[in-house]
Every structure is written in structure tokens, then in C-alpha cells.
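This report concerns only the one structure given below.
Just one protein chain is left out here, and the rest sit where they should.
Coming up: subunit A.
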Amino acid sequence: PAALPPAPLGFTDVNLNSRNTYEVSRRRSAPEHLPHGGGGTAPAAPAPPPQEPPERARHRLGIAGAGSSFAEFFTRNFFTKRTKELKPAVQSAPGWKLFGKVPPRENLPKDSKIIQQEYEARTGRMYKPPAPSARRKNIEFEPLSTTALILEDRPANLPAKSVEEALRHRQEYDEMVAEAKKREIKEAHKRKKIMRERFKQEENIASAMVIWVNEILPNWEGMRATRRVRELWWQGLPPSVRGKVWSLAVGNELNITPELYEIFLSRAKERWKSFSETSSENDTEDAGASVADREASLELIKLDISRTFPSLYIFQKGGPYHDLLHSVLGAYTCYRPDVGYVQGMSFIAAVLILNLEEADAFIAFANLLNKPCQLAFFRVDHSMMLKYFAAFEVFFEENLPKLFLHFKSYSLTPDIYLIDWIFTLYSKSLPLDLACRVWDVFCRDGEEFLFRTGLGILRLYEDILLQMDFIHIAQFLTKLPEDITSEKLFSCIAAIQMQNSNKKWAQVFASLMKDNKEGDKNHSPAPKN
């Protein structure tokens, strides 16, 4: 498909590369970037109306997976992307009368970002496909306005340009036009290339989906461990089967049924009711209540729910998934009062809710948290956590010796950055679509992959990190760049060898468990073999 007409171009953009779409939407949905009720072109809130049943919302949002392209963003993204293409023609800032295209000014004080965003949206709309041919014309460089600036004679009250000067201006002008044309051609090539890649990507996803649905899922147990399936799995699960594959891979050792979920949910609801009846005045008297009770309390979960993916707006009060998240977490605290609610859980439950039906999400959640690594962390079993860190450091030193020493020199231990990564399974630190891809392989490879991913991140940024001091590394790793791409990250993860003198992760970990029996309290020095 050499020259795609503009409309499908925008369309594919949204559908195929949901990753980028998501990225864009995520950044754009940040509250400070939202036009306050202003620009009619940009939808004010990305979330669907609260009264919409979650089921429908899920479909509409296309949340089944890869990071969910919101329907609303469809338009927004479409416009911004297109404006980008047109940039050379419309690059001039809004408000320049010179060009005769002045977007109507609004009186609200706005920051420049909002202004630009609105302007882009608006111009995007103005260029909204009249017809492919007309659009083509728009892209072509139109020198009229510039002519006005450069080639015009001077006003009558000034001395006229000399011949040389006029000539020079003419020449400069020609050069500018030529330069702009060159740039335009180059960008067109780039665009074409990107489109080709996206198209290919879409085909891949589509064909992978067919394989997953028709071949793999019906023969799950027989095929899941085959080389072909494992390789396909590594490429990332198609959004439409992602939840299903996660569920199957996580399994249901705990034999939880949807009915059981309902029972725990109603128990949780009863507790909340009695909690809100005895309410806050008695708070002080209750201060002596056990820690677990306090932690399971409504308040704690409530506080965290609205702080879970706040930029998506769907888990916050009034958002379509708020109650769902509340239910899943509440039911879990009743199901496992010994674990209770621990910060970080809300992120995991949220990702599952985005990919699975409510009861299935709960089942996957409970089983996922029952894995040894997750249980160690969510029970905050510190000595076990230190063993995980120690195992991580064995592979850290093996794979990235230079960076390992650099960190050592600042006593920068994994508790600084790994806690957040492991507790939320990267869903807080990586862009959501990328986190889902990490989850894909985590479901395939188990806990080992969580630590491998961590090393992949360190490898990806090794050169930058080597230049930084303690506080900057700590800041960097606890707030990773937002433009991290799956291609780059996964090629770095692939380059991480989970072998240490012929020992694999599980063996290294097991030997640490043995070794550390005596020196339990020692702080995570990695034993050398």
C-alpha cells in the first residue's frame, strides 16, 4: 500500500499502533493539559460517561488489550497526527494575522501547551479531508505568505532595495523554498516508512490472533510449552486474547469459582456498611484495633483507588471502573485477611480489570498474589525480599558488571528501585501497554522474568546511569522516561542472560535460600561462586 489516502491513514494509526496511541492519549489525558471546557474540538474528558456500564465501556474503549485506544482519542489522535504531516504548511504560530488563518481567540488564560493543542486540533479539523487531491495541494509548499515578507518592496517612506539586495533576497528566498521542499520530501518518506511498519504490525497482530484463537487456545495444555507458541508469546499477546491467556497461564490453583467471589464480595460489602455506620467519630476509640483490621479498612483501599492510574480517569470516583476495583480489592481482603490490602495491589488489580471480566479478574488476582515471589513481597517478608534482591544482584553483576560497580560505589541497593517495580509488576513504572507486554512474558516465564525485565531496563539506560550520581540515578529509576519503547526494551531484555556459571535463576535463588540461613540479617550481599 504505497500511497494511503488520508482517512484510512488516520484510522490505521489508531488501530494498529495502539501503543503509540495510548502513549499519546496518556500524556494528553494528564489533567493539566486538558483545556478547561474550552476548545470544542478536543473532548474534555477521556473517560466514558460514568453511567455507562463497564462492559460496554470496555468494548468501546477497546481496552481488551495492548493499551487501549480510547474511542475519544480516536478523533484527537487522528487530528494531531495529521497536523504533524501538515506541519510545514501551518507551522506558523497561531495569532499571526499575516497568514489570514487566525484561530478565534479565546479569553481564558491558558498555558502555551493548551493553546498549541487546541490550535492543532482546530487546524486538524480545518484540514479534515476534503478529498485526497485537495489535501495534496495543501501539503505543497505555499510561498505566498513568505513572499509577502521577503520579496515585497520596502514601504514608500524607506529607500528602495538596491538591485543586489533584491537579488540576494530572491536567492535566499529560493534557497529557503528548496530547503523546505527537501524537508517535506524527507518527511514524506519517513511517514511512508512508518505507515508501512504499522501496516505490517497490524497484519502480524491479526495473523497472530488467528493462530491464538484457532490453534493454541483450543489445545492449550498441549501447545503452551512448544517452541512455536513460546516464540509467538514473546512477540506480545494480541489484545483480544490477552486476558484469556493470562488467566490460563496464571491458572487457578486456589480453585476459586465466581460464586466464591460473590460470597467474599458480599462479605466485604457488609463490612464496609458496618464500617461506615460506626464511622469516623469512633475512629479514635478503634485505634487499638489490630493492624490487619485497619489495613483492610475501607478508607485505605479508597485512598489508593483514586490514586491508581489517575491519568486514565476510569478508576477515580465516578469513573466506570472505580467500584469494580473497589470490589475486587475488598473481596480479596476478606478472602485473605492474613495478607490484607497492601499498596501496589491496586495497580495489579486495575491491569487485570482492564483485561478480564470482574470474577475472572479476581480469580487471576488471587492466584497471581499466591505465587511465592508475590506472596513474599505482599506479606512484606523482609528476609525473603532480601533474598530476591540478592539473586537479582547475582545476575546484575553477571550481565552489567560496570553498572553494578557504579551502583555499589553509591551503596545504591535494589530496595531503592526494585520495590516499586516488583510490587506493581511494572504497571506503575512503565507505560501501560509496555507493562502489559512484560506481563505477557511474566505469565510465560514466571518471577524470573520480572527480575530480567529490571535488568533489561538497567541495560537500556546503562550509559546514562553510568554518568549519574546517587540521587539522580534514584530519581531516574523511580520515574522512568515516558518515551521508552517496547522494541528497545525487549531487545535489551533479550540480551540479558539468566545464567550464572551454568546456574539458572531458580538454582541461584535456591542456593541463596540455603546459604542465608545463618546470616539472615545481613544485608543482601550477593554470594560469589
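Things worth noting here:
Here is the rule we go by: a residue touches a chain if its C-beta (ideal position, glycine included) is under 8 Å from a C-beta of that chain, and two chains touch if they have at least 3 such contacts; residues count from 1.
Keep in mind that, in the parts below, contacts and distances are computed from a predicted model.
Not every chain of the complex appears here, and the one that does not is recorded in UniProt as "Ras-related protein Rab", selected from "dolichyl-diphosphooligosaccharide--protein glycotransferase", "Ras-related protein Rab", "LSM complex subunit LSM3" or "Proteasome subunit beta". In the complete assembly, the contact with the undisplayed chain comes from A:474, out of A:260, A:474 or A:510.
Among A:248, A:300, A:466 or A:510, only A:300 touches the chain left out of the display.
Set against the missing chain, the residues A:176, A:209 or A:419 yield one that touches it, A:419. Note on the undisplayed chain: of the listed residues A:233, A:246 or A:309, the one touching it is A:309.
Only one residue from A:382, A:408, A:488 or A:504 touches the chain missing from this view: A:382.
The set of subunit A residues touching the chain not shown comprises 30-32, 280, 283-284, 287, 291, 294-295, 299-300, 303-304, 307-311, 316, 340, 342-344, 346-347, 380, 382, 385, 413, 415-417, 419-420, 423-424, 428, 471-472, 474-475, 478-479, 523.
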